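Shown here: the complex without one of its protein chains, the others still in place.
The letters A and B name the chains in turn, as written, and every chain counts its residues from 1.
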Amino acid sequence: MNISLLLAGNSVAFGGLLFLLSAGFALIFGLMRIPNLTHGSLFMLGAYFGTSLIGWGFGFWPAAIVAGLGVAAFGGIVERFLLRRLPGKELAQVLVTLGLSFMIADACLMQWGGDPISIETPPSLRGATLIGKMAAFPTYRLAIVAVAVTVAAALWALMDRTRLGAMIRAGVDDPAMARIVGIRVSLLFTIVFSLGAGLAGFAGVIGGPILSVYPGLDQDMLPLALVVVILGGSGSLVGAFVGSFVVGFLYNFGQAMLPELAYVVLFLPMLIVLVVRPQGLFGRATS
Amino acid sequence: MRRVAIAAALLALATLPFWVGNTYYINIASQILLYAVFALGLNVLVGYAGLVSLGHAGLFGIAAYAGALLVNSGFNHFTAILGALAVTVIAAGLFAVLALRGTGLGFVMITVALGQIVWGVAYRWISITNGDNGVSVTTRPQPLGLSLANAPGFYWATLIVFLVTAAATAVFVASPFGASLRGTRDQPRRMNALGYNVWLIRFLAFLFSGFWSGAAGMLFLYYNQFVSPQVVALTASAEALLMVISGGTATLLGPIAGAALVVIMKNVASAYIERWNFVLGAIFVVIVVFMPEGLVPGSVRLWRWTTARLRPPIAAAPGPAARAREAGE
Partner (left out) sequence: MTALEVNGLEKSFGGLRVTAGVSLAVEPGERRLIIGPNGAGKTTLFNLITGELKPDRGAVRLFGRDITRIASRRRPHLGLARTYQIITLFPDDTLLRNVMLSLLGLSRRRWNPVARLDRQSDLIAAAHAALARVRLGHLADRTLTQTAYGERRRVEIAMALAQNPKVLLLDEPFAGLSIDERRDVQELLAAIPREVTIVMIEHDMDVALDFAERITVLHFGEVVVEGSRAEIVSHPRTREIYLGE
């Protein structure tokens, strides 16, 4: 199969996975105004947790969901007992997430050891699928895209159609006003942080068959989430969706065509966006 | 009293290799001093300018890599050091121009992006940086013919650099420019209205900070005789920030104490505690949440609180002036 087509296909699949990772990051960033530096380690935590669940006999999809729920619960505890102690102090909150990322990464190392653990592709999705008449593409990668689109649709429905979503959007637009109107913004913070964490944990298991699970996975994934959300516009799920695929392409084609500058290709656009529109992405634009 | 304490400390530091017999611990001391140089430099930005950088390991690493590449290209150590410092200051200027486009959290994120770009180059541009394999230098400098090959020799060289850094930072902080810098941290808008060029003040502070990060990077290079991409990773910048925050940003002693804490925990404690990063993260979290002003001021506060509790209660009732003051505030 044509190498470009293969790369493109992988980019799309990777983009899907990135969306699952970044959606949570975008939500947290949008509502709580902090880049959650724990996000990579939550992804990794979910992946490791998934491996244990599978080891205990869970099926792939149940393991993914349970892992997601577990990480969500963990996220809720973190928000409720740590971040909430620092209301309004975004920098301090970011530093706490940084410290936590160290703790989680090391705890995973303690619990699951230093060797990479692979997660087997679910049996029904092994092998390749024929697309059109020419391309055979790994079925699982197509499944990831399907999952990403499903989750995107579900999130959109949540944000657009439910009361919770409306409250979240209000909180993103104007937290002070939201409080005045009676929205319990602190509770919202806990819910959104949980949701974001859970999505990351779920994504970790989903990514398992492609990436496997290893120490350092968190440090590989966090910068990607960062780039996606900054390129896509903080807090915007649509932006995260589009940004994920853009980064997927940049990452794969960058690695293939300019291996020496692979990371520069990723971070330079992020830097440019940050430098050119700093106010628009961080904090509210103040008059 | 302070002068006696400083003199005693200087004496202790100067004679350290004699009363610490073990080479391992002398090397620990060298590490503490070189990271103290790094932390003092970073604190100029974090503590005195109020600008938190999570990309300073990038500058540290640029110096180390530049130095290594210059030495391996045949330049003598002196030239390599000067060259590395020059490159680092230029890089600091570039970092500053970009990062100062943002404020607060925006500034932090831009420094993260810059640090990641440096890491990306170090990790991937294998033809220059040798990627993950890193770059080695086989010799240490011989200033005035004295060998730095052994632990005490290197320790004294590091001590001298540290003392220069500490003195320079102390002078800087007590100067009119230092006061201007602190003013821009506390009330940038008011400083602007008073006639100060806030951007330029911050830019120059960044250069000053970058210079010392570069000096520390060179010390690191000669200490390890090796540099690898790990040096410029986000965790390295986080550790540097931890040194500054844990010790306390408002004093000169703070970053030094923080550097000592982190280095000791990393090297010595890790022999007893298996998971260093976990402890590092936990300390970070605890300090940020419970002792945000840092260990040095926090401990001072704790000390005062404890001794106040232990002092017998004052017998007389407060006089009318004190009562009025309390009522009026």
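Heads up, the rule we're going with is that a residue touches a chain if its C-beta (ideal position, glycine included) is under 8 Å from a C-beta of that chain, and two chains touch if they have at least 3 such contacts.
For clarity, every value in this text was computed on a predicted model and none was experimentally measured.
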Which displayed chains the hidden chain touches across the whole complex: B
Residue of B:T15, B:N72, B:T139 or B:N197 in touch with the missing chain, whole complex considered: B:N197
Sole residue of B:Q142, B:S180, B:N224 or B:N267 that reaches the chain not shown, by the stated touch rule: B:S180
Residues from chain B at the interface with the omitted partner, ascending: 171-172, 174-180, 182-183, 186-187, 189-198, 208, 328-329
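Following the convention adopted for this analysis, only the chains that are shown with their structure count from here on.
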Distance between chain centroids, defined by C-alpha means - chain A, chain B (Å): 33
Residue ranges of chain A in contact with chain B within the complex: 33-35, 82, 85-86, 90-92, 94-96, 98-107, 109-110, 219, 222-223, 226, 230, 259-264, 266-268, 270-271, 274-276, 278-279, 281-283
Chain B - residues contacting chain A, complex: 52, 54, 98, 101-106, 108-110, 112-114, 116-117, 119-121, 123-127, 233-235, 238, 241-242, 245, 274-278, 280-285, 288-289, 292
